[in-house]
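Complex shown without one protein chain; remaining protein chains in place.
Our next item is subunit A:
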Amino acid sequence: MSEIADKVKKIVVEHLGVEESKVTPEASFIDDLGADSLDTVELVMAFEEAFNVEIPEDAAEKIATVKDAIDYIEKQKAA
């Protein structure tokens, strides 16, 4: 697993208070990890802080799973 993926997972565990084993790439923040809409706003802000990236609202809306987040951040970091 990439460094980015590791860090994303850690942030999700910390912010949503879920077990690490549940944070699989396919896991949906809302459907599988118990997040509500405000949790996802906070989560996106935490990603922005941790990775020093800007995630505009329309992009944030498309981030539904752990993998979505990792892919988006990896793409930004590669650019």
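Methods note: a residue touches a chain if its C-beta (ideal position, glycine included) is under 8 Å from a C-beta of that chain, and two chains touch if they have at least 3 such contacts; residues count from 1.
The rule is short, and it goes like this: contacts and distances are computed from a predicted model.
Candidate names were "ABC transporter substrate-binding protein", "1,2-phenylacetyl-CoA epoxidase subunit B", "3-oxoacyl-[acyl-carrier-protein] synthase 2" or "Heterodisulfide reductase subunit C", and the UniProt protein name of the unshown chain is "3-oxoacyl-[acyl-carrier-protein] synthase 2". Residue A:Glu42 is the one among A:Asp6, A:Glu20 or A:Glu42 that touches the chain missing from this view.
Touching residues on subunit A toward the chain that is not drawn are 15-17, 38, 41-42, 45, 49.
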